[in-house]
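Missing here is one protein chain; the remaining ones are kept as they sit in the complex.
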């Protein structure tokens, strides 16, 4: 299986560089006969690019989504669904000055060392924009898992030093504006909750639900940590605190508490799945930074253009998309 | 690919229930012509069962490792290496009283719901003992990556409320004894460091180094959290703090700091890889616990036998093993 | 892995219906830094559509190949190479009269039964046109295996009742014209020879060279038989005739004869690989045929339009393409 394919039953193969001709993907294994809600897909794409002008990356992304195959008279055919968004804004000359520079904490260095050839424009293949196909495939997956009544919600819980049960977008923007005024960027964390997951998703040893989910989440740019249920907090707990006692809840076996986060032994137990994800700050800064060029000369990288201050809120639909794909992949196995 | 197979190039397929005839695995893709150090493999197995009598599970595990194929005159043939350990101690009657009971925070409930048939003896397929094959395959992987000078080390950093840069085994045992005296169990956390990793391991989008590693680590029982580099701490940081500036270190391009944890854009950058793993407390308690049986009757589970108090230190060689397999898998791709 | 993905190391994921928006594919695992010869790719596409006006399908296929990703400044990036050909000629109304009819020996019946929704226009996903991406990926694979000096050649050996060591295109056209005059179509067979294959490609048990090659060849429309080396003739032979004796050919160990067809025990032995492929006649006839519609009514299908008389010569570059992909896939493993 190619490195750019994810999933066993509902698979997504992605393609595209930030400033190449197009970004897109091929979905294989989508059930046939499904009437796609295209507006819902576009709404997810809009969430990915939503920004207040003040704080977000300036690139105009019209992001008109084109489906090349797999859909006939509005319904899925059961054949591969190929789609793309054409990159409109790709003047290579804008990037001439970083052409030979390894930007700090960016992937230029590792791509150049691994592949020797590198499309440096806008980060090339390592650009956050290349996660757009995750959102499209996830939006389709969401429509299918909705039939099972499964619901995914994500909440911003941390922006730099600020922590809260969840932040409103207004609160987030206010914080990000401060960071922006400092010409800096910032990390963040989110919590995701999945309700109404059926019992039985996940297959030990190596397709445990949490392992496949972690794989999916760490495929997203900037992710540095993932924990589910009590997560790192579990390390501090006693068994007598952490165990979830089984009860008979009006004829249905459930657990009294849910420290486990909805998964036991790699298999969903029907309780809410919840997990946290931590993201590093965006590495592009509006500050002068020391670095080296391809020849190893130590130089200074000057700030240029306008860039996002934080991966949130744009990353939320990406995380939800990967989560939806994992859920659907297991549901199709069932 | 079956759910019990891990890896692309160096693959491990596991089999076995805790109290079935044997626990074992099949390694496929091991390079031929390798002179295996069997003593080193057994040493890793010993680490997995090391315990002070006082605090560890009482099961006598002789764990004599038998190789059924793939080795001829001490050298690997390049054909599948099958191995097993025969389970000596499997009196089914010992488990009659839990036969129909869902033990709290164990996998009995989910296995029964998923598979309908369940080998309840000692946890069956969900037993920690079923990770023994990880250790064998990892011990072989270690021998190969050693040729690349790669070194994996793991450190206990937390046992319940106690945190430290690293704990000695004596310190750990002292803490665990206290927990044991409370008839309780406890969570833990560890840090793993990998030195001398070559640049270029990992393949975006979906074979990013950290994603495959997270998949591997979450395949281990009791893992609740995984973070690499700054991990969850990165959510609190500013870009100006978190970025790793590139420097020319005597002709070699390196980074001044290593907040990234050795991976940029999903590809190793040659710096140390470090990550933390959190484990929940062992769910088997020496205390009476409320639960339900298969018919939904609420009952009490009485403590019986002797059991581990914490997954550490036994889990260390398991984590190292999965780490070694991930490294080797990527090295063979290179 | 999705059903529309082929290969382990050099993978092709295909998409597209005959009369949908586009036909294309995504290649993953192509080595980076390769200067592609686009003219050579187009030449293969031309071979796929070459026809004498008199005998071939009338569809105008401009087939302008568009690459959407994976190539920068003429060189492969090591990232996914997505490509497509836009379908220009897709008036759905042309197909209204076969919309509800199961054409004899076509895939309408099985697609409708499997997927319920079917793009009936021009055969939809089952059209020979959907093999265009095989040719593109194969043309790239050919450029890489050429560096190993490997050469693939295909020869037409049978057209209906006519058999020969190989037919020239003129001879073929002459025969096909006769068949066309009968308003009929015809089967064919070809021989493929691969020279300069290195020793050691193929991996027992289930990645034997011939097994993967057979899988590749039977993925091509209309293929009914595959044999390599002596093939079906081997069933008639004695061991004393069929065995290939080893000889020392000026310091190099070779075989005196090559009944084996270049593969021993699933691994290439350095001798020429040769195999035969048989194709059934094209099922679209310029004759009235009995059939049923979706409701089970027995009706007559009237001939319409102009269609190919035989899969040859167009199928030759398709067979070579799949062969090239198999060779490259194994070479990248080596």
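Think of it as A, B and C in the order they're written, each chain with its own count starting at 1.
Everything below uses one rule, namely that a residue touches a chain if its C-beta (ideal position, glycine included) is under 8 Å from a C-beta of that chain, and two chains touch if they have at least 3 such contacts.
All of these numbers come straight from a predicted model, not from anything done at the bench.
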Query raised in the report: Which residue from C:10, C:95, C:167 or C:226 sits in contact with the chain not drawn here?
Result: C:226
**Report entry** Touching residue (missing chain; options C:75, C:207 or C:306)
**Finding:** C:207
Report summary line: Contacting the left-out chain: of B:5, B:195 or B:290, that is B:5
Report task. With the missing chain put back, which residues of chain C would touch it? List them for me. Result -> 1, 3-6, 8, 14, 102, 104-107, 109-111, 113-114, 125-126, 130, 158, 160-161, 179, 182, 184-189, 199-200, 203-208, 210-219, 221, 223-248, 251, 253, 255-256, 259-261, 263-269, 276, 278-285, 287, 289-292, 296-298
Query raised in the report: Of the residues in chain B, which ones touch the absent chain?
Result: 1-5, 7-8, 11, 13-17, 20-24, 26, 28-29, 32-33, 66-72, 75-82, 84, 114-119, 124-125
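The working rule: only the chains that are shown with their structure count from here on.
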Query raised in the report: What's the rotation, in steps of 5°, that superposes chain A's Cα atoms on chain C?
Result: 180
Report task. Grab the C-alpha centre of each chain and report whichever is closest to the global C-alpha centre. Result -> A
Query raised in the report: Taking each chain's centre as the mean of its CA atoms, how far is chain B from chain C in angstrom?
Result: 46
Query raised in the report: Using the average of all C-alpha atoms in each chain as its centre, how far is it in Å between chain A and chain C?
Result: 38
Report task. Send over the residues of chain B in touch with two or more other chains. Result -> 204
